[in-house]
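This is the structure I want to talk about, given as structure tokens.
Left out: one protein chain. Kept in place: all the others.
And then subunit A:
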Amino acid sequence: MMNNSGASAAGSSSGSGEGQAPRRNSKRPKYSRFTQQELPACKPILTPRWVISVFTLVGIIFVPIGLVSLMASRDVVEIVDRYDSACVPPNMTDDKVAYAQNAAIDKTCTRILKVPKDMDQPIYVYYQLDNFYQNHRRYVKSRNDEQLMSAKKANDSSGCDPEATTGNGTIVPCGLIAWSLFNDTYSFIHGNKNITVNKHNISWKSDRDHKFGKDVYPKNFQNGALIGGAKLDPKKSLSEQEDLIVWMRTAALPTFRKLYGRIEVDLKANDTITVTLKNNYNTYSFNGKKKLVLSTTSWLGGKNDFLGIAYLTVGGLCFFLATAFTVVYLVKPRKLGDPSYLSWNRNPQGH
């Protein structure tokens, strides 16, 4: 129900403006539709028909989208393996932190994964950390983008506290994020063949090109008293250190996955994969979980039922509302704009 009332309003008012000879120096305000607040306007109101059809329409659109999204998500094959506690030797389960901090202990651990369904390449390898606050304010700010970008700013470590400098000078890359770089490694054996994990192009291209300098090399990295995470190859420029680049894209939530690499072979259902991993990274002190994730992808991304379910629910609710409003409309019709509903038009004797 849209009425274009502007035409009639403008028509009625223009009459008053005419007919007078143009007076000189008149202070009469100049007529324009804007100044007289008479711009043609459409004034939609919430009629039952309009509202009910909107809800129905939303329902009609949402349910198919929900189905498609859900199917896409269901098509994704995902293998998730939590290994942090399983990889601790049985004799050290009481003191996992000590296990993690003891460099002398060999951290190698073997896991066997079973492929539930066929997985077409590329298969993405993620590591997932739980309860790891990359978004902590102290952490998320502890970096220096300029230093990462250009060699000229190598001595600029502002904002990197408390991992800014060592005795030898400025740390490159400085800051807590780089310092705590994830250092578990995985290698995969499929049957008896090694599967190569492609670690190229796992980071964003934009980051490699414009955020991490090609002429910036690690310096004084992990030389301090306390070793945080992985070490970097001082020969490779930062733009080639893709694990670092991925890690430096801080996650917004305490549970996150980061891309480790790609497996570029197809896996068949019921295949077994043997993973040999180095369980170096200490998540035990804060009860964090570590998971290895192998996943295919769809047009919607990884396995995530949320969108599909949400769409189906919303679509359903819209249908419900549309029906409810229709029923109410039919059972208890109410005349729109009846002046007798106006309180001052009601019989005053009643009060």
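Here is the rule we go by: a residue touches a chain if its C-beta (ideal position, glycine included) is under 8 Å from a C-beta of that chain, and two chains touch if they have at least 3 such contacts; residues count from 1.
The definition used in the following text is that contacts and distances are computed from a predicted model.
Colleague: Match the chain absent from this complex view to the correct UniProt protein name in "electron-transferring-flavoprotein dehydrogenase", "IBH1-like N-terminal domain-containing protein", "DNA replication complex GINS protein PSF2" or "Phospholipid-transporting ATPase".
Modeller: "Phospholipid-transporting ATPase"
Colleague: Of the residues A:K211, A:R262 or A:K278, I need the one that contacts the missing chain.
Modeller: With A:K211, A:R262 or A:K278 as choices, the missing chain is touched by A:K211.
Colleague: Which of A:P162, A:G191 or A:P234 touches the chain that is not shown?
Modeller: Of the listed residues, the one touching the omitted chain is A:P162.
Colleague: Given the full complex, what residues of subunit A touch the hidden partner chain?
Modeller: 1, 3, 5-6, 8-9, 13, 16-17, 23, 26-31, 35-37, 39-48, 51, 54-55, 58, 62, 65, 69, 124, 126, 128, 132-140, 145, 149, 162-163, 176, 179-180, 204, 206, 210-211, 228-229, 249-259, 282, 285-287, 295, 299-302, 304, 306-307, 310-311, 314, 317-318, 321, 325, 328, 332, 334, 336-346, 348, 350-351
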